[in-house]
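What follows is a single structure, and I will ask about it in a moment.
For this depiction, one protein chain was excluded, whereas all remaining protein chains were kept in their positions.
What follows is chain A.
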């Protein structure tokens, strides 16, 4: 069962500083950090106290609500510090990495001989479970639920994001083992989407149904693909996982080692030589950023992830748990004389109000972090729809979230969306409203009230 998905509505944000398809090993980080905030909604309970030695794959903490859900250390080493913030909230586990890495041995498995429960238990015990996320609510999957299907998006459309076709090349074995394992966790299919014109190694795997996707961003967002393949209804649960995380699960099943290695794209207009780096989850971003060199060091924003959904980690930050790119762009902390009415050639705009990006559809832009205007009430209508391919009224849903109207949120399709789906509407928003934050808070409220 394979069908083509064609997305028309959307916007490709073309930016300067795309990563060159060359992979080099990053300088090894001394300190790795795991931030519990990366796992949205999880309250951590410490297992590995300060000063203890852990091996790669051994748990740092478990979820307060489910003590079987373990969160592993990406490297072996000593717990240097557990950074706490206000109200003793845990902000990060910092691990001083050993020179010689040691891996916890979870044992090589034959997935074909395992049933769903065994796989589930194995993934939980080895700390691979947090890679699996669920819709609705876009949080880590509840292991007690059975999803109606599992979705994997192998199509990359987000700006400057690591190209899955490139980073997955040659990893067919790991991918196959991982998707076979996942296929035993659901009664339905494992749906894998690949770019229509790409040559993704995912396309040739067994035990999956492949979908070929084309169109502008957000065609690569898994929500868009779910809506086209098998939309989520009230009461249904689907799981999603990103392709690079399949590699870690695959390697675990094949070798018994939790290897938190990632091939990430270092991109952005402030990077001198953008390219791919082989590093590990939680690594210091400085270990890759300064390898390539940055332009105008005092005026950069370092983002773990892409410019639409990533997190501002500062140059001394660490690679986030789910991110497969680091983007460095200039800060836009400056005034622009009559910037609101003069013709604009160097910024992207969906309109033609003396903005001329429509004349140059293939031009690559060097955008900074300026908001290009102040926060206002919602005024303009009809523009979000032009970049929002889901069959949902985005403005109405945002307003329902803003006023905490749970009924309206449910009716308008809140179960089908994740904050990342509102990144583009946020990008083009004339009123500069924080869409992703509004949706995240709405989802959290629903999770709390409806569950």
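Convention: a contact is a pair of C-beta atoms (placed from the backbone, for glycine too) under 8 Å apart; a residue touches a chain by one contact, two chains touch by 3 or more; residues count from 1.
Quick note on the criterion: contacts and distances are computed from a predicted model.
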Which of "RNA polymerase sigma factor NccH", "Na(+)-translocating NADH-quinone reductase subunit B", "ABC transporter ATP-binding protein" or "Chemotaxis protein CheA" matches, in UniProt, the chain that is not displayed: "Na(+)-translocating NADH-quinone reductase subunit B"
Residue in contact with the excluded chain [from A:67, A:105 or A:334]: A:334
Touch with the omitted chain, as defined above, among A:199, A:351 or A:404: A:351
Given A:19, A:307 or A:418, the one touching the chain that is not displayed: A:307
Hidden partner interface residues of chain A, rising order: 13, 15, 231, 233-236, 301, 303, 307-310, 312, 327, 329, 331-341, 344, 347-355, 357, 367-383, 385, 391-393, 395-396, 411-413, 419, 422-423, 426-432, 434-437
